[in-house]
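Yeah, one chain of the complex is gone here, protein chain that is, but the others are all in their spots.
For chain A:
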Amino acid sequence: MSGHCVHVIRVISFLLLFKSSFCLYEDQIGKFDWRQRFIGKLKFSVLDSKSNVKKIFVATEENVVAALSMKTGELTWRQVLEKGPQGEIKFMHADSEVITVSGNGPFIVRGWNLANGYSHFEWNSFNDADEPHENVLWTYHHGKLYKVVMLDSQQVARIISYNVRSGGQLAAYTVNIPGFSRKCKAIGINLVCLSNNGELKGVTVVNSQFFNLDVSAETKGANCDLLSVDSSSDLPVLAIGCKQSKLLVAIKDNTFKALSETVPISAGVSVTQHVSGTHLIVLSKQIDGVIKVNGKVLETDQPVEDIQSSFQSSSPFSDIETSNSLCTLRRDRSVYCQILLSTVDHSIIFAQTSSKIMWTREEALANIISVELVDLPVSDIEAAIEKEFDNKEAPVDIGVPSGFVGMFLRRLTSQLLQLKSLLLTVVSLGESVEKNGLEVDLVRDEFGLHKLIVAVTSVGKLYGIDNLSGNVVWQKYLGEMETYKSIDKPVVSFYVQRTSRHLPYPAQCFILGKHKASDESMVYTFNPINGQPIGDGLHRLGYRAVQSLLLHFVDDQFLKGVLLLDSKGGLHVHPESQTALVSEHAKSIFFFTANSESGLLVGYTLAHSSLEKLVASEVWRIQLSHKITGLMSKSPLERVHSQGRVLGDRSVLYKYINPNLVAVMTQAEDPIHKNVLSIYLIDVVSGSIVFSIVHKRATEPIHLVHSENWIVYTYFSDKSRRTEIGALELYEGKTQSNTSAFSSVASFDSPIVERQAFILPAGIEAMKETITEKGITSKHILVGLNSGGILEIPWMFLDPRRPLGDIREEGVIPYMPELPLPAESIINYNQTLHRVRAIHTAPSGLESTCLVFIYGLDLFYTRVAPSKTFDVLKEDFDYLLITAVLVGLSVAAYATKRLAQRKALKQAWK
């Protein structure tokens, strides 16, 4: 009984420890972390001119409905709809409330409050059995929502009108559209279709009145599309977009009116109300990175000089995709327009004519696919000192006497500079605080906590983000490059070839992508600190690379090469000058490829390479029976400090730390067991399957973390309807077969595998382990929950050696199937993160601290200390008290010494 009591107390004390270690004090909110919220690429927008606080209502490709403040561009409110096609926004209208239609099948109609985004109403519209899910158009007119279903087979359009608030069906009828093509748009109360022979057909959905326009002369038989034109007036306007240009067509009094002039296809067009019933067309176009805006009156074709303006910013703009504008008449009868632009690189720009850009939103950041945290370079003064040492080692000698004097002078100057900067910081201590708020120098700090986040987005735009402030330092749009695809996800190969530690060489990053127009691969090498290209910059390779590998050794310029395998099986090194160097190391380089569809894994060696030519020869081949849905190798940065684990009898169980081990997941549908998830641990050098495990009735979402000698994976158990976490741990045994080196090809019995499963009462979106510089700090697992929180679970809780019976080992908690979900271990406290895509962890200069960057629709940066910050003084450390005590003690010691001397003298005279 007493033993049981002790047991319980131990568990409780452990849990208390666990809780107290993560808490964040109220005054620490936002001190180490920041969050940025995004909406994604613009799809629909309405400029609101009626409300007191002017807003822009937007709906985006990321299924987000939001209101942006016109003044600052910040989110006034945001509603994130369902993920994927279920939440795809089909239609948006903003009037007395924002109305959205989303979904793909059953359509969901929702109404949102203009001011705060609260939901006003929501109803579903189900399709009839014969109605296709696609090709359904929506339009709104005077409190009625019209649903236009294109019935392809019968060449008719079925129109159903609803009461928008209640969802009650008001009327349903069909309209015959003979010779109709699939190119149709619903604009205002009109349904407009473009036939293949260049005829524009319109019909009013309210009274089925037809009208025609022959535009075959303009389209010239080219493949043209109907494009919608954003209009902040009542006049319905659309565009017929062909290869080079687009033709604007307005609908007035049930007739089409084509505009005399065509506009370039890449120009943004919008229509707005003008004086005395006329309308204004605002055209915006990007020329050499500058946005030029001009306008004319739609009815008279007269240009409007007032709104002619051009905008530029520090980074060049890219092509404009959509635009929306709102023009108003000033008292002096001059016109000014507010223009909302969306560009191909997913930025949203809001500008005012004859003024400036009001704000820009970098919405590409909602689609980050790869991230690296790069060390910042040292300050110029320190760099000068480093150069001095560098010169010493330089092969070119200047001659002893001059070198000696020169070096002495250089040392003097650099130290004088250091003194000067020190004095400056001391003198301007008060002033610098304000300065720092605006611009912080990008210089490495003492603890390596200040880094630069380099993010690659799916649209091909790169960003350098300051990790302390969250500000975008630089951006670069690679318009020619697009991403690869791997298991239906956009991917690029992104490596840091050289860090900032090798002065005078700048840091260098490498991105491998695809050329948009051809099948070739493209490479962009750049300096991650400023985004500027290095060497060839963005260039085509002349072949299609299918796999890449960052080499483990550096050349004489401290640059790591990248090995590329092309689609024909040829090998290339980037840069090519490293070919000879690679062939020297060829015997130790192995790589593998995995085909997701066929489940085939092939391993290659470079051992047969010659100095001139690198050859990849196949060494093994594994055919898995199902489709590969995930593959996880260990982080190349990882270091394991402890080589074993101390058991209860004080013997050591040595860890099986195989750096070449890769976890491969396959999923298959089975008639009996439904969904079968298999996990294989494969040594990719020898091609041996070290271990495999099968879970029946396990479905998405599946996430896997692979680190040190353990693997943690999560799946949704269909059988028990809950999220389960499986943990595997590999041990070599009580002795190490080879204490000094690890070789995958050396004969070795299969490792001992410990396994355990746990229940997590939450849905999981992403998972990642923490990483520190030396691997001494214990590991935690960061779990992105679908509720928007990021949970930090100590690995100790997922330890497969958690005993079922009594406690036998020190520091091991008895097994309990449910994992605790304490609110204190949610590292993003109340800062909800939507649609977390991945978590990136990076070591800092402090062993205790791990930097965490979470991306998805929102960005969140923070730092975690899994074993608490044992290597830094707490921030509430009382420097004043300590100094006072020290000074007091030394003064007291001196005083008592004098007193004792005096006393001794007095006593001697007695």
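One rule holds in what follows: a contact is a pair of C-beta atoms (placed from the backbone, for glycine too) under 8 Å apart; a residue touches a chain by one contact, two chains touch by 3 or more; residues count from 1.
In this section, contacts and distances are computed from a predicted model.
*Asks:* Suppose you had to identify the omitted chain by its UniProt name; would it be "Coatomer subunit epsilon", "Trafficking protein particle complex subunit 2-like isoform X1", "ER membrane protein complex subunit 4" or "DNA-directed RNA polymerase III subunit RPC3"?
*Replies:* The chain we cannot see is, by its UniProt record, "ER membrane protein complex subunit 4".
*Asks:* From the listed residues A:484, A:526 or A:680, report the one that touches the chain absent from this view.
*Replies:* Candidates A:484, A:526 or A:680; residue touching the omitted chain: A:484.
*Asks:* Touching the hidden chain in the complete assembly: which of A:743, A:756, A:786 or A:832 does that?
*Replies:* Residue touching the absent chain, from the options given: A:743.
*Asks:* Of the residues A:151, A:265 or A:640, I need the one that contacts the missing chain.
*Replies:* Considering the complete complex, A:640 is the one touching the chain left out.
*Asks:* Using the document's definition of touch, tell me which of A:357, A:546, A:668 or A:762 contacts the absent chain.
*Replies:* A:546
*Asks:* So that we can see where the missing chain sits, which residues of chain A does it touch?
*Replies:* 484-487, 491, 493, 512, 545-552, 563, 565, 588-596, 628, 631, 633, 639-644, 646-647, 650-652, 657, 659-660, 684-685, 736, 738-745, 901, 904, 907-908, 910
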